[in-house]
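Here the complex is missing one protein chain, while the rest keep their positions.
Our next item is chain A:
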Amino acid sequence: MKILTEHIDVQGIETIDVFRKKGGYSAVEKALKTMTPDEVTEEVKKSGIRGRGGAGFPMGMKWSFLAKPEGVPRYLVCNADESEPGTFKDHYLMMKSPHTLIEGMIVSSYALGANTSYIYVRGELMYVVNILEKAIQEAYDKGLLGKNILGSGYDLDLFVQPGGGAYICGEETALLESLEGKRGNPRNKPPFPAVKGLWQCPTVVNNVESIAATSWIINNGGDEYAKIGIGRSTGTKLISASGHVRKPGVYEIPLGITVEDFIFADEWCGGIRDGHKLKAVVAGGSSVPILPAELILKTVNGENRLMTYESLSDGGFITGTMLGSGGFVVMDETTCIVHNTLTFGRFYHHESCGQCSPCREGTGWMDKVLYRIEHGKGRQEDIDLLVDVAKKIEGNTICPLGEAASWPVAAAIRHFRDEFEWHIKHPEKATQKGAVFMREGASWSL
């Protein structure tokens, strides 16, 4: 079942003519000509689609929270900052089929009553900005953007804003600050963007994938969308698969397939690269807890783990993880978990905006301790110190980057404590190039 990527490999799909031949912009026609904004919102609610940017908040519910005071403009902002290590799906979609996003932007803006909308694109992706701008111009030329779209009386201007080059600008309130031309520092909440967002006006911020999916929902109905998937995980999800699999890439999966299928079936990742074994998976982008092979394939109750919000988080943070943004990083037995944790730790240290003390100082501290352990200068007490620092950051910060930085460290120690201990006990061995600890009896051990 493909919703977003059905035509993605069609020659010339990035041009408006080919896109329209494949049925593109029919959702705009349908919504603007035959539906009221509230009816559009209602379909999105019925679809049960959850935000694809990481937190998985129900999209229809978010829309219904939007404040609608008289005489105050409202905005839709598309979050295309995609900087989470391991996540590259929005990039793929925008680069290959920019009109898929633009169509969704028009439908969603109409539903929310926004007459100006923005796509905030990760600053490093200037070529994507160019692709989008070209596509937007085409849409203006065809009367799909601008004044009185398709004679419906609805006006919409759509702008692309290149980001400031910081991961933190993907956090929705930092994004809004950056969009306003300021330093991308997250705001304290409340007030939430739905009440005071861009320029202090009511604003909805949604991920690229969330917005792109609304066209299909309007064309086929929310109920149809909700039939795909399992339980509260409806529809399809783009998964960015990377690491030691045979076929890394972006896959659109129906939510609800098993993790085992996703990793091993030929339709998806095609298994672990030759001669190697699955050791661990980071299932939803660098900030979600890492899980060892046995826990990613099956929950502690022995049930098959599914690619759904609920199943991946089964077991909480003790034995579960999160679907997050769908950045699926697969590691085989050659991966040193300490090294991997250091890489993540270093990233968050580098990307903390530095506003609040727990995250600013804590991320730097964890990075330095991890660096010592990885380089053979660890002390036994460092392991518990890391756990405690992570705990002191978590929940005490302005934005979720604090948690995003703590979870990977805490989870790596929770599931691979023996590797950290081995590094500390045997620094001469651990610092040799390519050295990896092999847990005795583990399924991945050679």
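What we mean here is this: contacts are C-beta pairs under 8 Å (C-beta built on N, C-alpha and C of every residue); 3 or more make two chains touch, one makes a residue touch a chain; residues count from 1.
Note that in this section contacts and distances are computed from a predicted model.
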Protein that the absent chain corresponds to, by UniProt name, given "Phenylalanine--tRNA ligase beta subunit", "NADH-quinone oxidoreductase subunit G", "ABC transporter permease" or "4Fe-4S dicluster domain-containing protein": "NADH-quinone oxidoreductase subunit G"
Contacting the left-out chain in the complete assembly, out of A:87, A:109, A:335 or A:352: A:352
Candidate in contact with the missing chain, chosen from A:250, A:398 or A:411: A:398
Which of A:108, A:341 or A:363 contacts the chain that the document leaves out: A:363
Touching residues on chain A - with respect to the absent chain: 166, 168, 183, 188, 349-358, 360-365, 368-369, 371-372, 375-377, 379, 385, 392, 395-398
